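Below is one structure. I have some questions about it.
Note that one protein chain is taken out, while the other chains of the complex remain in position.
Chains: A, B, C, D and E, in written order; residue numbering restarts at 1 for each.
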Amino acid sequence: MFSITVRDHVMVAHSFRGEVFGPAQKLHGATFVVDATFRRTHLDADNIVVDIGLATQELHAVLGRLNYRNLDDEPDFAGTNTTTEFLAKVIADRLAERAREGALGDGARGLDGITVTLHESHVAWASYERAL
Amino acid sequence: MFSITVRDHVMVAHSFRGEVFGPAQKLHGATFVVDATFRRTHLDADNIVVDIGLATQELHAVLGRLNYRNLDDEPDFAGTNTTTEFLAKVIADRLAERAREGALGDGARGLDGITVTLHESHVAWASYERAL
Amino acid sequence: MFSITVRDHVMVAHSFRGEVFGPAQKLHGATFVVDATFRRTHLDADNIVVDIGLATQELHAVLGRLNYRNLDDEPDFAGTNTTTEFLAKVIADRLAERAREGALGDGARGLDGITVTLHESHVAWASYERAL
Amino acid sequence: MFSITVRDHVMVAHSFRGEVFGPAQKLHGATFVVDATFRRTHLDADNIVVDIGLATQELHAVLGRLNYRNLDDEPDFAGTNTTTEFLAKVIADRLAERAREGALGDGARGLDGITVTLHESHVAWASYERAL
Amino acid sequence: MFSITVRDHVMVAHSFRGEVFGPAQKLHGATFVVDATFRRTHLDADNIVVDIGLATQELHAVLGRLNYRNLDDEPDFAGTNTTTEFLAKVIADRLAERAREGALGDGARGLDGITVTLHESHVAWASYERAL
Partner (left out) sequence: MFSITVRDHVMVAHSFRGEVFGPAQKLHGATFVVDATFRRTHLDADNIVVDIGLATQELHAVLGRLNYRNLDDEPDFAGTNTTTEFLAKVIADRLAERAREGALGDGARGLDGITVTLHESHVAWASYERAL
């Protein structure tokens, strides 16, 4: 199995509901350093998993819809705890949708899966892995 | 599949028996930077894999039983080579036991697996992965 | 010249005023991974720069006054752009004050300077360096 | 499942053929920081996955056949795009061959798989994972 | 003293002349992860060292003149060993020139110095520090 990973980052504000979150129930923020991994069994005719330029561009576009936002005000997330693990799934699902629409190139139709990892600090990170 | 990972570290002394270990047969030591990953298929009602505060606290407690010790003197490890890969299993198994006892909260009963990675330097690390 | 550095992190929300900040004028947030460096010319009688336990504890306490806050609502920062470089100075100055008050131990009175570095992502960081 | 990973690096020149590569069609170069991971279900009698000294030495030898080369001039890669993902497979396959030949020690015959990851920058990396 | 640092990278091919370089006398390549640090004594009216957006953009432009090139063919470097330390100076000098021309904004005229660090692998890097 082959994979390539590209890294970018996003800076958001948000708050959580639920006693389990302790002081994070207050409005605060985070930098998420985001790794998007694309997997496939066989390389394409150019000997690549996916066009790394397009992968970088699409990850940046998907993060652009979150960047410099207060997620508490985003209609997509109304009534939802935008935890690190939840946001990993949001980003992976949106990348999967873009891949299906052809935004990663025709070759990307051979992708088997996507994993997204969000690093919220030097001591904590979360991942979501899905098939394509 | 979702996961979250928390990082801590532990500093121990030990020695190894067996020619394969070369100079590491002498008493020496290591800092292990330890990553504990908790996996589950579905998020809980709070949209999390596990309470990250409890995960951090339990990892710290498990490492506390090893920290600032000469592992050659620990009864639990008598006659055992406390290699990096072996210690990864010790830590994973102790975290699994704590999860089963409820120390990670009720939600943690939905966990599917644990992986523990020990970084012994910038050029070497070891992991142990298990189901829960 | 000797130094020791300890690392911690803090998660805040804030917004900026001024066209130079572009989209960061909107309420957003950041994880700052914070490195506090303590410098001195000669080691103390224990062969250390400063008690690393106290240094870690004081850095954590100083960050605790910022953590999980919306800095736009903090009276200390009213009318101020809480940029990364500005926050590096706030943290360095508060650590210097604690050192002068003896919170880092008597030996810490021999410190020559403090540098604080805030990493706001994997591609950007800021520092403030001062004498003691 | 247990694993150990060792890290080394290699510096090469090469060029790519195909519009998808844009400016990378020109002769350029890369440092690849290379992680080789060895997996097995049970530890051997010494409590290790593989002799880490031999693993380090074999990875270094495999990289030595690529280091300080212009890959466009290597007969092994004639007419081939030596992409990061392709090179991950080359290195994994050559390590697998060395393991089968006994270069990693007799114990290494119990290995289940190898994964090789090549970091081409702080924002991009590629992996190849195979059974043994 | 305040500073901010931005990170980018560049991929080049080159060869060296001189026995001291051993196998690096052959055409090979490198990824340089590049950190550009801007220093100043006092923050500007916006509470910043320099517009981080412009700093990032100018570093990217300066690296763009080197990226995906064989430096042996660049007229600027004819007869010169393009070592990591030498390239750190080239990039620092070109950034200094851009700052003087106003490309970093009017506020950047208050900058005191620039340091450029090039990481050539996980175990080696070089820096050049200059006044402005």
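The working rule: contacts are C-beta pairs under 8 Å (C-beta built on N, C-alpha and C of every residue); 3 or more make two chains touch, one makes a residue touch a chain.
As the structure is a prediction and not an experimental result, all values here were calculated from the model.
Residue-level contact of chain B with the missing chain is found at 7, 9, 11-14, 23-24, 26-33, 67-70, 120-123. Residue-level contact of chain E with the missing chain is found at 16, 18, 20-22, 80-86, 88-89, 122-130.
Within chain C, the residues in touch with the undisplayed chain are 1-8, 43, 46-49, 51-53, 56, 105.
Heads up, the rule we're going with is that only the chains that are shown with their structure count from here on.
Counting steps between touching chains, the shortest path from chain A to chain E takes 2.
Identification of common neighbours of chain A and chain B yields D. For the pair chain A and chain D, the CA-based superposition corresponds to a rotation of 120 degrees in steps of 5. Should one ask which of A-C and B-D has more C-beta pairs in contact, the pair is A-C.
One finds 27 Å separating the Cα centroids of chain B and chain D. Separating the centre of chain B from that of chain C, both taken as means of CA atoms, is a distance of 31 Å. Shared interface positions of chain E, i.e. residues touching 2 or more other chains, are given as 7, 122-123.
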